[in-house]
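Questions regarding the structure given below will be posed in turn.
Removed from the display is one protein chain of the complex; every other protein chain stays in position.
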Amino acid sequence: MATKNHISTTINGESKEFLCEPRQTLLEVLRDELDLKGVKEGCGTGDCGSCSVMFDKRLACSCLILAVEAEGRTVETVEGMASGETLHPLQRQFLEHAALQCGICTPGFLIAGKALLEKNPDPDEAEIRLALAGNLCRCTGYDKIVRAVQDAAREMRNS
Amino acid sequence: MKTSEREFKVIGTRPVRHDGIDKVTGRALYGADHSLPGMLHGRVLRSPHAHARILSIDTSRAQAMPGVHAVITGDDLPSVPDRTEALGEGTTNANDLSNNLLAKGKVLYDGHALAAVAATSAHLAEEALDKIEVQYEVLPPVMDVRAAVAEGAPLLHETLRTAGVPESKPSNIAKVIEFARGDLDEGFAAASVIVEREFTTAMVHQGYIEPHNALAKVDADGQITLWCSTQGSFDIRSLCAKVLQIPLSRLKVIPAEIGGGFGGKTTVYLEPLAIRMSQISGRPVHMVMSRNEVLRATGPTSGSVIRLKMGANAHGKIVAADALLDYEAGAFPGSPVLMGAVVIFAPYALENFRIVGRDIVVNRPRTAAYRAPGGTNAAFASETLLDELAEKLAIDPIEIRRRNATCEGVQAPWGPRMQKVGYEELLDAAQSHPHYSAELPPPNGPLVYGRGFAGGGWGNAGLQSSAILSVNNDGTATLVTGSPDIGGSRTSCAMIAAEELGLEAADVRPSVADTDTIGYTDVTGGSRVTMATGLAVFEAAQDVKRQLRERAARMWECPEEGIVFEDGDAIRPNGERLSLAAIAGKAGRTGGPVIGRATVNANRANGPSFAGFLVDVEVDTETGKVGILRGTVFQDAGRAIHPAYVEGQMQGGSVQGIGWGLGEEYIYSNEGKLENASLLDYRIPTALDVPLIEAVIIECPNPAHPLGIRGVGEASIVPPPAAIANAVAAATGKRLPVLPLSPPRVHAALQTGD
Amino acid sequence: MPTCLQRPESVCTPDPGTLMGQPRIKGGYTLQDIQYSAPQSVEEAVSLLAAAGSQGRVLAGGTDLLVQLKNGARGIRHIIDIKRVAGMETLQHTADGGMRIGAAVSCARIGEDPVVQSNYPGLREAAMLIGSDQIQNRATLAGNLCNSSPAADTVPALAALNTSCEIQGPEGSRIMALADFARGPGQNQLGEGEILIALEVPGRTGHFADAYQRFIPRNEMDIAVVGVGVALALNSAGECTQARLALGAVGPRVIEATEAATHLLGSTLDEETLEQAAEMARAIAQPISDKRGPAEYRRSLVGTLTRRVVRTAAERARNHEGS
Partner (left out) sequence: MATLFLTAPMRRHAGGTERLEVVGPTVREALEQAEKRYPGITADLFEGNDLRAGFTIAINDTIVDHPLASLLEPTSEIYIVPAMGGG
């Protein structure tokens, strides 16, 4: 058994400490050690975006980050998007637009959408598609996802 | 009351799905998210060779590793009958299935499972795989149908003979099927124009984002609980029971939330291995595939070679059509060639035709269903060839389809008469849609533009479903079905119950139950859930209503006769009303809980669905790249219960069709190694590769269904590749009888003179 | 000749034991046991790497390395994360208008940098083409270079800019032209214990502009089938006074199309000259056929992209006010 490293980090705004082996990815630790199962694994190679998280305020695939790299960093996952009972506008618009079918890619899309709207509050369709191109959805054909992001952006600009 | 006259309150609205909050907050539990105390992690050793004899497997070093609790090979699975029987969705040969789970004797494709390990961590299990030693005698692989039927081709299965051909020799052709009618010679003699081509389509994968997974727990008394991501928990139960030779009553399958299936999650890969290793170790065993394994070793759908000849008279009426469909089955018999044969001429009323289909084994993974299995390949051939006929006859491409369109009373190529279908209405809608008459951009440097249309029909599946609808004492209801919900179907089922009981959709709480909790229910596949499980829910609601009338009579202390149940109230002939809530609140004093139930075989209520795709493309003539500028999908839904999710099926199917048309393909080396087993190189469309897809729902109620519902899950994938090829032809003048229309292929075609 | 132009998975490595080792028969699972260090200084990083010998690998963004590790690159046992080394995450603009890009600067930061946006739009294009936002936020130019994939997007763009590599090792530091850095697929000039610590992009003069284009089948999330980078300068008469042209994914490493670039000099970058240069670029390409495209198709794309990319750069140079 390899020696475990002690990591101090901030996850969804709360200080968290965990032990991990160097070979564990951030995705493994989020899911298996910290029980944040909303972070999904679709490919393990950074090609599908299901495991997207905000890592030090930047969108990243947690399958391509070693958990030990999280020392002193911040991590945000889908579990941190709603505040209490209040959904994030993106979450609400995804529901209103039926922008999910099976739902496995949804957490990744929500995080990627949030990263986009924080940088660009008024994206056009092409900008939305570019920003979401790292997230694969096989069910919806993206139409309703794009519309949900557009409406969430509108809602956020107006609030 | 005829459905067309009925006014609906819930059906046709767009409520938020019941499982929505869990899915946008990350709380929904998918197969990989389940865990149990003491759980082991299982991994699978897979063949690096496409075709090889297994000389030996030595697992002793893996077995000896501390932390390794089970190692199994094909020898650890019981022997099972080597014959095709009713099993799973349709028929299955249990021996083939078992050999696919863990190879015996030979490995038949790159990625074929050979052994599995369960250990205290995934890391350890993988280290143990490295310690298993396998010796192979590598054999020449057979990688496509042309090679497989060639004289002297290596045989995958020395004992396989061709079903449907008397006294056949051992062969790679597992089966020949045929539909035919009329006189081909006479038909072609009457043709003004005849076109003939050979089409080649690539093997493609369903590409669901969630990899396969299974968690099995075997108790000391042999009782088994299995959590997995599946389209059909009852099928998983019967397949596991068959290959492990255990009674159905010993196995409970709990369907986890499922992250996409599209047909690919209708069979077993990991489930029996997890159970077997849990039996051996006495501990729960969890298994999850990597993406590489999903692509290499789960069932994609067939690549194919289709020879097609069609003739039409001067009016554009098809007078003869002759098709030979050769479909890759993968390593074991079972391609969807039959459904290809059904689909290839499904949209047309034909008098003279012949369709021959061959199911051919090759050294590729055992194919599984993929959305309208077999149909997309077939329609690519027929719908592009028909387009060519239209071009040669100078007839509008939608008009030629209109002149040949199937309709009520036409004898379908596969046999029976057609009931009312909406194909003519669909073609009218496409022809009059603004998209069809919109201006295309003029050529711009190397960029040229074109528009194409294609149609396609899909029969859908009926099959069996069960439903239990319980009325709560506050007047709300709970609904239990056995149909795993991939695309919002639990909400459409709840909407049907709500409509019948006069409730809001939110007042019906739907759940998808395990195999102990609900009656037998076939797969979430064949576009059947809203139609078939919806029928069971409809029937269960009628059962509830009968009971509510009876209870109302007891409350009124009057005879039941004359009491009706409408809009959520029981109504006496004198106009007096009792609400559902009022009756439910008194259920304890009128006979106990009100619970409706129904089981159905929905084959008789099934109705086909037709789809059409209209597409504008941009072709870069210097690079061969085809871009999709605009897409409109038309589909007959019979009745759209939740229109947003109907649109979602249509848009999703269309974009899968675009992927199939433009870029997706299994690329094998000459040695039979899959070279693109990742989502980087197996290119499913990204958000940037497609435009918004307008969905136009046609509603021609299915006359066989009390609510008029037709399944909508599949038909939309059938037309897009053909529509794209037609658009590329319109843009460039080149007809490419090959899928995908990848940039190098289009580029090469543009360099040739013809 | 390379047998593989993909993002190097372990099977591409022709040199077992040095970089990645023999592949396991697996794919995309978990990592085998590794040691992890996060040194604070270059010296510490160099000595850790030297001590690890052939088993050591530098971790910057990790977008390639972790994929290789998951694919069973068994030779790698010690990961030296350089992101906490001082200066590695620094993007510095030099007095001559050039840049010094620390080895751990992400592609996203290159893309966001206002000076890069205005002065090196071609480099920005290349950096913003690497994978998705998720990948760009992690991946680095130095990592793209060290990974030594012939299809690396930023390498032709950087080569066109005449970039040099600052390397530090047990024997001290050295500078090397970027175009010489890779030796072949997955192989480069770094010796044992050596770390690429920064890229130096020289300053620009006059009506200067760069451009990068690649061809991929999808519109995102793909590896270049062909990539072409160019940097050029025009005089006030609109004549080309400087030109560098680099081709990606059509040889074992980036190819400098010197003859084609030279042909542009003195011309006004008219269509005829572009066509001739494109033909020269086509001729020098050494493409192979693989899953990403047949050789002849790639060769044809070299011509098409060369024409397009020079046209874009020329347009930029004409519109650029110069400095």
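A, B and C label the chains in the order they appear, each numbered from 1.
Here, a contact is a pair of C-beta atoms (placed from the backbone, for glycine too) under 8 Å apart; a residue touches a chain by one contact, two chains touch by 3 or more.
Note that this is a predicted model, so its numbers are computed, not measured.
Participant: When the whole complex is taken into account, which chains on show are touched by the absent chain?
Facilitator: Result: the unshown chain touches B.
Participant: From the list B:262, B:380, B:449 or B:565, pick the residue that touches the absent chain.
Facilitator: In the full complex, the listed residue that touches the missing chain is B:262.
Participant: Consider the whole complex, including the chain that is not shown, and state which of B:238, B:606, B:632 or B:716 touches that chain.
Facilitator: B:606
Participant: Please identify which residue in B:199, B:458, B:538 or B:634 touches the non-displayed chain.
Facilitator: The single option touching the absent chain is B:458.
Participant: Determine which one of B:39, B:77, B:134 or B:369 touches the chain that has been left out.
Facilitator: Result: among the candidates, B:369 touches the missing chain.
Participant: Kindly state which of the options B:54, B:214, B:251 or B:339 is in contact with the chain not pictured.
Facilitator: Looking across B:54, B:214, B:251 or B:339, the contact with the absent chain belongs to B:339.
Participant: Any idea which of B:178, B:399 or B:567 touches the chain not displayed?
Facilitator: Candidates B:178, B:399 or B:567; residue touching the omitted chain: B:178.
Participant: Tell me which stretches of chain B touch the chain missing from the display.
Facilitator: On the side of chain B, residues 84-86, 89-91, 164, 177-181, 206, 262-264, 266, 338-339, 342, 354, 369-373, 414-419, 458-462, 525-528, 601, 603-604, 606, 704, 711, 713-714 touch the unshown chain.
In the analysis below, only the chains that are shown with their structure count from here on.
Participant: From the Cα centroids, identify the chain that ends up most central relative to all protein Cα atoms.
Facilitator: Chain B is the most central one.
Participant: Just the number, please: Cα centre separation of chain A and chain B in whole Å.
Facilitator: 29
Participant: When the C-alpha atoms of chain B and chain C are each averaged to a single point, how far apart are the two points in Å?
Facilitator: The mean C-alpha positions of chain B and chain C differ by 42 Å.
Participant: Can you tell me which residues of chain C touch two or more of the remaining chains?
Facilitator: Residues 28-33, 219-221.
Participant: Could you list the positions in chain B whose residues touch two or more of the other chains?
Facilitator: 123, 290-291, 678, 680, 685-686, 688
Participant: Given the complex with chain A, which residues does chain B contribute to the contact?
Facilitator: So the residues of chain B in touch with chain A come to 14, 16-17, 19-21, 23-30, 32-33, 123, 206-211, 257-262, 288, 290-291, 486-488, 642, 644-645, 647-649, 651-656, 678-680, 684-688, 690, 692-693, 695.
Participant: Quick one: which bits of chain C touch chain A in the complex? Just the residue numbers, please.
Facilitator: 28-36, 38, 59, 62-63, 66-67, 69-70, 79, 81, 83, 106, 108, 131-135, 137-138, 219-221
Participant: Along chain A, where are the residues that touch chain B in the complex?
Facilitator: Within the complex, chain A touches chain B at residues 21, 23, 31, 36-45, 47-48, 50, 77-79, 81-82, 87, 91, 94-98, 100-107, 110, 125, 128-130, 132-147.
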